[in-house]
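Shown here: the complex without one of its protein chains, the others still in place.
After this line comes subunit A, so read on.
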């Protein structure tokens, strides 16, 4: 077995390091406590959304509604959670349960997740507009404090990323339940034969996705202090790209939480890097795509070479 096949995490780490080095070379002033926090603080909600997407990809499905869902959560956080915390918390809990129920329905009725989640994205989007027709609301004070906390030596964004990576690694890779969940992605029939209720496992995976989606929306509001019904629409594709950049695969339950967080950081950094290059914003989306293609090509080349060796 080849080097890169054994250490799948290596390529995302190298990509991030190369991009970081290039950014610091372009803009040496970014190499400070404040600079790093500025570069990465918007990566925290993206990392959480990427973890949410990873939970779904882990069981061989894909979630096209994540961006709309995170936007809805942001709207609820900026209104209900701020005005009447109890009601807001209940609504968010209901949303998580909704996600779990979606997972159960998708499995029980053998519906394609891509269609169901695409449909749900309009439901979430509609609800978000209903709650917050025009941009506004405000972040609960404690959330704002949490997201702007200044720990000594290490910026908040880096701390948060490390915590997210460690917690989800323990949950998905180390724990027994996480192992079974990955097994569902690898070979659902074998898991079923071993006596596991696959429908409950799928509901659990979706429920976890909902939970991390809620965290993503809350973190976003904590950073931006207000919300908008379209605030996180691009998270859908960013989160998918983050999972894949981090060494995950679309099928087969091959995911890496640490990789996913690194993928999210890489994508966020790519945007800043392109700004430092003074690239016109019109070209940035395309350039971001080019970086993505570059990394994926590298991965393909390495795995091919490993397969031959």
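A few remarks follow.
Operating definition for what follows: a contact is a pair of C-beta atoms (placed from the backbone, for glycine too) under 8 Å apart; a residue touches a chain by one contact, two chains touch by 3 or more; residues count from 1.
Just so we're on the same page, contacts and distances are computed from a predicted model.
From the set "Biopolymer transport protein ExbD", "NADH-quinone oxidoreductase subunit M", "ABC transporter ATP-binding protein" or "Putative transcriptional regulator", the protein name that UniProt assigns to the chain left out of the figure is "ABC transporter ATP-binding protein". Among A:180, A:237 or A:277, only A:180 touches the chain that is left out of the view. Screening A:86, A:109 or A:194 for touch with the missing chain picks out A:194. Hidden from this view is one chain, which touches subunit A at 1, 5, 170, 174-176, 179-180, 182-183, 185-187, 189-191, 193-196, 252-254.
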